[in-house]
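Handing you this structure, nothing more for now.
The complex appears here minus one protein chain, its other protein chains still in place.
Which chain is which? They are A and B, in the order written, and residues in each are numbered from 1.
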Amino acid sequence: MRVFKMLAVFLAIALVTVSPVLAAETIKIGAILAVTGPAAFLGAPEAKTLEMLVDDINKHGGVKGKKIELIIKDSGASPEKALSFAKQLIEEEKVFAIIGPSTSGETMKIKSVAEEGKTILLSCAAAEVIVNPVAKYVFKTPQKDSHAVARIFEQLKKQGISKVGVLSSNTGFGKAGKEQIEKLAPEHGITIAVNEVYDKAASDLTAEVTKLKAANVGALINWSIEPAQAIVIKNARQIGLNVPIFQSHGFGNIEYVKAAGAAAEGVIFPAGRLLVADTLPKGHAQKSVLLKYKKDYETKFKEDASTFGGHAYDALMIMVKAIETAGTDREKARTAIENIKGFVGTGGVFTFSPQDHNGLDVNSFEMLTVKNGKFVVLADGEKKAEKKDVKKKK
Amino acid sequence: MSGHKYLQTVLFAASVIAIQLATFFTGTGHYLTQLTMSGYYSLVIIGLCLLIGYAGQISIGHAGFFAIGGYTTAFLTTYDLSSVKAGAVAGLLSKTGMLVTREDLYGGQALSLHPWAACLFAIAITVVIAYLIGGPVLKLKGHYLAMATLGFGTIVYKIVLGSEKFGAADGISDVPGFLLLPGLEVSGKPSMRVMNYYISWGLVIAGVMLLLNLVHSRVGRALRAIHGAEDAAGAMGIDTAKFKLKASIIKSVRYVAIVAIGGMANLWGSLIMGFILNFLSLRGYFGTYDDAVFGAILIAIMLFAPEGLLRRELFKDVRAFFSGKKPREGRQ
Partner (left out) sequence: MNIDFFFQYLVAGITYGTIYAIVAIGFNIIYNTTGIINFAQGEFVMLGGMISVALHAFVPLPAAILAAVILTMMIGAIIEILFIRWLANPSVLRMIIITIGISILVRETALHIWGAGVRALPYFTGSEVSAISVGDVHVSPQVLWVIGISAVTVTGLNLFFGRTLPGRQMRACASNRNAARLCGINAKNMVTLSFVLSAGIGALAGCVVSPITYIQYDSGTPLAIKGFTVAILGGLGNSMAAVAAGLILGVLESFSIWIMPTAYKDVISISILLLILFVRPSGLFGNKEAAGLKEF
């Protein structure tokens, strides 16, 4: 008997939770974010940012008189869950658009679901493959990996370095960066002497950096988003590998600088301008947007704003902008995104087209460095100083 | 015994149909998506249930077998053979009709192994590996056995993560749909939902029948063979679901825990428990507390109902009910 009872209970639960009371005057926006789990440092600020912005928009009367209804699903960075949630949001909730997922692996998993469901997907994940090749309904707001790599290679050229060692973690992010480095190295005249992939939970990387030292590389490029990116610079300095260290845009989190302490000094990495908003010149296009977001976020949540939360900011604001121009017709809104030109966001100035679903160019990255435990723009003068400094150490 | 065995299976099949009909009449067909995914996970649970519950062996690396089967199929069905078309092996394969041409996501043509051939190959390879490592590993005892299975799972996981051919951290996406019979395709498309629900749970029913038959026959001698066969069923399940595959050690522990809280030697308990937990997790009912709830359930059940929440007595009660007898009191 209990089997049937259980089935009945189960079905009752199912039915109760389904009742979709659709208030006609709202726009439903779904979000699949890794609020907890191994990518929580991405998903948590993204979720907070969206909640803050949606509250604010609704307080000011919504978009075109309609309030936004935000549905956040915590995927815990699991691609299976992301897939399940994407189908739920599209088929059941019939959302207008989906923001997220936070990681590239999850995004690639649901790309085809969004396409088949004809639902706009604004990913907050970095990997280039999300928008290249272009899928009709899939967009992304973080800057491209290839641009980050290109900026790093330009910097290497300025410093006269051509032989590098590459370390990356065994995650989707690490893999995507490694592929771009391998692809772009020949055209920039860079040789990769050592190319190692380490475990994302690595607790010490002394042996890996020793391999780099033995190969006598001119610079170390590390591509990861885990604590390992702070561990690697510490270990490199400890064994006396005093070459310039380059990191990915994943380093844009002041926590890692604090964790690496003195070893973080002089690390160079490409990042959006949010981290250096205060020091931007007065007339800079992004300055006011960045300062406002930073101030709002930091007052509300009492923690440092990160570029990751900024990706969610850009995704939501681009969606709002598209609805303002084209109304709540999904197809028209999709076309409207492709027509957005010169939209100022936290990640850069977005100009979309049917061929470009990212909308950012290589200049959306600024080369930053760490000075006295803070992020600062790597100005030309400092670059020279950096070079001298490194030579002295050698 | 055999009468009850069939009764159980028929009841199970009836519930599977009942759930589908219920979703149909209440207009909640989208639930089938998560129901189907839970079905495939249930196949792993059946294999584990046999190993832990009936054979008395612990395996924390079971997801390793799941991954071998899944990755082999995914790799073979997505690997583009166009460039080696002229080669001897490819030529032989195409003559025997084992190759298919299909269109990839971006309109290009790709030539790859037929899903059926890939699947059979995957099952064979999983069985062989299970057989090879089963011998020495099963000689170990207690925690040493647990470590060996965990180690096996880790090795599979790390090889996949370290190999470009298996997509490293991204896994393999865009595994083609699986044509069982003309018109019967395994895929994630919404229009195929009902069909895929039945394929998934049909496999579970087949697995259950296989297991029940084995359990009720002279089991001992067949142990190693079963070990492989069950895992191969898991392998078949995962690729058909068009899942992107990711092996995970943590998930292995989750499966063991599910089997334990379902009642160790209790196939039905484990199945229902696994189904409910996976389903709720895939629906996102617990939000950011998903893992915490799982941990709390684990502890609570192990503290207060160590024989499993859904005990065998459950079915004794059902049987007693049908035969008109008074339900017996729980034995503990």
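We take it that a contact is a pair of C-beta atoms (placed from the backbone, for glycine too) under 8 Å apart; a residue touches a chain by one contact, two chains touch by 3 or more.
Remember, predicted model here, so these are calculated numbers, not experimental data.
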| item | value |
| --- | --- |
| Hidden partner chain, touching residue among A:Val197, A:Ala312 or A:Ile337 | A:Val197 |
| Absent-chain contact - pick from A:Ala230, A:Val289, A:Ala315 or A:Ile337 | A:Ala230 |
| Touch list for chain A against the chain that is not drawn | 36, 38, 40-41, 44, 170, 196-199, 201, 203-204, 206-208, 210-211, 213-214, 227, 230-231, 234, 237-240, 255-256, 259-264 |
| Chain B residues that touch the omitted chain in the full complex | 52, 56, 58, 136-137, 139-144, 146-148, 150-152, 154-155, 158-159, 161-162, 249-250, 253, 256-257, 260-261, 264, 288-289, 291-292, 294-299, 302-303, 306 |
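In this text, only the chains that are shown with their structure count from here on.
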| item | value |
| --- | --- |
| Intercentroid distance (Cα basis), chain B paired with chain A, Å | 34 |
| Complex contacts: residues of chain B adjacent to chain A | 11, 15, 18-19, 22-23, 26, 28, 30-31, 33-34, 37, 105-106, 158, 161-162, 168-171, 173-174, 188-190, 243-244, 246, 272, 276, 281-285, 287-288, 290-291, 314, 317-318, 321 |
| In the complex, chain A residues that touch chain B | 1-3, 6-7, 10-11, 14-15, 17-18, 35-36, 73-74, 76, 79-81, 83-85, 87-88, 91-92, 104-105, 108-109, 112-113, 116-117, 133, 170-172, 174-175, 197, 199 |
